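Heads up, one of the protein chains got dropped from this complex, but the rest are sitting where they should.
Labels A, B and C are assigned to the chains in the order they are written; within every chain, residues are numbered from 1.
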Amino acid sequence: MTDHESLQAHLLEHAPRLSEKQTRLLNFILDNLSYVAFASAGEVGRKAGVSAATVVRLCQALGYKGYADFQKHVRETFPSYTAAIERVETIEVADAASLVERVFSLNVHNLSETAQRISQEELEAVVEAIYKARSILVYGAGLSASLSLFLAQSLKILGFPAHTLLSGGLDVALEGAFLDSVDLVIGISFWRYVKDTAQLLRRAKQVGASTIAITDSPVSPIARLADHKFIVITESVSHSISLTAAMSVLDLLIAALLYRDAKRCTEALRRVNSSYEESGSLIMNYSR
Amino acid sequence: MTDHESLQAHLLEHAPRLSEKQTRLLNFILDNLSYVAFASAGEVGRKAGVSAATVVRLCQALGYKGYADFQKHVRETFPSYTAAIERVETIEVADAASLVERVFSLNVHNLSETAQRISQEELEAVVEAIYKARSILVYGAGLSASLSLFLAQSLKILGFPAHTLLSGGLDVALEGAFLDSVDLVIGISFWRYVKDTAQLLRRAKQVGASTIAITDSPVSPIARLADHKFIVITESVSHSISLTAAMSVLDLLIAALLYRDAKRCTEALRRVNSSYEESGSLIMNYSR
Amino acid sequence: MTDHESLQAHLLEHAPRLSEKQTRLLNFILDNLSYVAFASAGEVGRKAGVSAATVVRLCQALGYKGYADFQKHVRETFPSYTAAIERVETIEVADAASLVERVFSLNVHNLSETAQRISQEELEAVVEAIYKARSILVYGAGLSASLSLFLAQSLKILGFPAHTLLSGGLDVALEGAFLDSVDLVIGISFWRYVKDTAQLLRRAKQVGASTIAITDSPVSPIARLADHKFIVITESVSHSISLTAAMSVLDLLIAALLYRDAKRCTEALRRVNSSYEESGSLIMNYSR
Partner (left out) sequence: MTDHESLQAHLLEHAPRLSEKQTRLLNFILDNLSYVAFASAGEVGRKAGVSAATVVRLCQALGYKGYADFQKHVRETFPSYTAAIERVETIEVADAASLVERVFSLNVHNLSETAQRISQEELEAVVEAIYKARSILVYGAGLSASLSLFLAQSLKILGFPAHTLLSGGLDVALEGAFLDSVDLVIGISFWRYVKDTAQLLRRAKQVGASTIAITDSPVSPIARLADHKFIVITESVSHSISLTAAMSVLDLLIAALLYRDAKRCTEALRRVNSSYEESGSLIMNYSR
């Protein structure tokens, strides 16, 4: 369980004893943890439409001494990149053999933890959303751009009207300008979350487009913006994250899309195959 | 074991009984299986500098009736994309739950098979080659472009002078024009192999640059062009291949690079971190 | 007038005196100049479905001594890159001041020559094709990729469903696989023509999609594959070509699209503007 989730679970234990107004405020706070981590009680109150005093009283009702005490706890739930870097410096240097073992067994763990978190209903809902979208935009920034490229290409090969963007900023805003309710946006974002991805999903929601998130926590900035989500475990022996389990989720999604309407998909595969062979780009241009 | 490898093993059983000239011819054939699959005995002979009759006699010495019989066997060792598509059409449609199980357990299998094929010496040699390269070009086409993007970005974050190319054809040729012996090219290519990747590695070898292949068979077109290689198992429940184990190989490589000189790498990570924070691109711009 | 065009004009002078069969053969030759430049009379005949003797007799009817003499003329009409490089080596080194003068006055010449070749009907036809396309793929390889990127982005900003591809080979083939008759492909290619662009336009024509070429000669490989075309003069003081006049053609096209339905376009511009301002990517996020 990530720190964010345990914080959420901890706070929700108090929910039954809260007033309706306090419950609304708590939900606002859970939706804006990264804001709360640095805002004053007054600022949080202003955004939520309540007084600073109401914010402080909620903190006390949740078992904290006051707002500062509460905020300290919120901050501690955020993973720290600096801490990750420091951890690397103090680690005992492994020999190559044990490194293979450690990396691959951690990734087996990532796969099995991720598999357990996949809900059958969610998978089916994602498959339906992809089948019915007029156009599909897949977006991930930084390291997630690799997954976004893989997924968009795989969708295209199966005949779905997908595309991706490898640039950010202005180009994301340009795509966002023409999204509408028949479109689907698939956002991919892991800790350390990139603003562009969240901004694109927010825009998609505003115009009524469908949204899917592939992310690492149910309380990640993009998870809260998505109609459907896949939660991926990304533990790594190094400073960074592992995208191995995320790649397996993409394998699953592609297989589920394929078997949902194998006839339609294999027809697309045949078209792609014949176009590839004509292009002369492949080394082995033949079949048995 | 892939069909290519079993063919190779089968043919090499006969090696002790062959003449020196036949052994050279057999090596030529093993190096050019995709050519042999479609060339006549005379064409193979001409390329190898022997007569058609010599080619035929070798086939007989290897236990085949003649060249046609041998060639048929060679062709059968190539995976067939059309067959893969046909397999999909006849498969029993799985329910979503069993699909999760099937995809993830096949990927666990891919991971453990891949881990077993990683040689410690090869990993160390790759790490050294990356540390000493003046510049590193990572290239993969089609679906492999995603891995190439991930690896190039991860290397940059660790401070290595890496870049990738997302385009092919002319741009690959342009990069190839200025490669020299202090450079390193990492090629990523899986069945159905793309010509551009092999062409780039061939060029790299010509000019004396170092070469690394991430591929799916020791007899793949790029494996034979590489100084060092990682062999990845890519089995999939669908028409396509799984890149899950390949992603785990990249995790391993990044970790091995990091621990080889943690001080140098963490200094790079700190520079990147501070530049990211200044840029304001991340949602959480702070550390505990 | 380029060498290709003067050759074409020269050959067509003889057309009235040719038999129907000879006229068909001449058209085949004009369509395949780059093949003819290196094929034998027999090879040309086989491709065209006539005898070698028929090819030779046509050459004589066109005023040449025979096929070799004709082929020599064809070859001479192709610009030579090696010659361009050699020219650079022998040029007198200009002082910087005269270089500014030479480059800019040559580009003024490129603009005025290009403007004269723009047909009003062709411009209107291109505007209509863009307005009615279901989707628009803009493609150029090598240096033309820059124009392709500019045009695709400009079309998007005006609300047209355009996209481009910055990669070649396999990715072009993948786009080609799903083209159909309601799509439009805009190919941009100048001497030294890239195969991928021609292949994509050929595929587009096969499936009945609309095609537009931005190129440097009415007999360039892509001009012959296009429903409509803009011919751009690209003369340069260096080894390469100038894309200055091509950029002005794109300015013209954008203006013509805008004024064709200013209401629809300004609505798109307002959506883009508001999305840009929300994104915070621009330095000046305001209007007077």
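Everything that follows uses one rule, which is that contacts are C-beta pairs under 8 Å (C-beta built on N, C-alpha and C of every residue); 3 or more make two chains touch, one makes a residue touch a chain.
Treat the numbers as computed from the prediction; the structure is a model and nothing was measured.
Note that of A:G142, A:G159, A:G187 or A:P221, the residue touching the chain absent from this view is A:G142. Contact with the chain not shown here comes from a single listed residue; of B:I157, B:A213 or B:A256, that residue is B:I157. Where subunit C meets the omitted chain, the residues involved are 34, 37-38, 75-76, 78, 80-83, 85, 88-89, 91, 93-94, 96-97, 99-104, 107-108, 111-112, 114-115, 118, 120, 123-124, 141-143, 145-147, 149-150, 153-154, 157, 166, 168, 191-196, 198, 221, 236-240, 242-244, 246-248, 251-252, 254-256, 258-259, 262-263, 265-266, 269-270, 273, 276, 280-284, 286-288. On the side of subunit A, the interface with the absent chain consists of residues 141-142, 145, 166-171, 194-196, using the contact rule stated above. Touching the omitted chain from subunit B are residues 153, 156-157, 159, 163, 169-174, 176-178, 199, 203, 268, 271-272, 274-276, 278-279, 281-282.
Everything below uses one rule, namely that only the chains that are shown with their structure count from here on.
Using CA-based centroids throughout, the chain positioned farthest away from subunit A is C. Both copies, subunit A and subunit C, contribute mostly matching positions to the interface they share, with over half of the numbers common to the two.
Look at where the CA atoms of subunit A average out and do the same for subunit B: the two points lie 30 Å apart.
Between the Cα centres of subunit B and subunit C there is a gap of 37 Å.
Residue positions of subunit B touching 2 or more other chains: 141-142, 145, 166, 168, 194-196.
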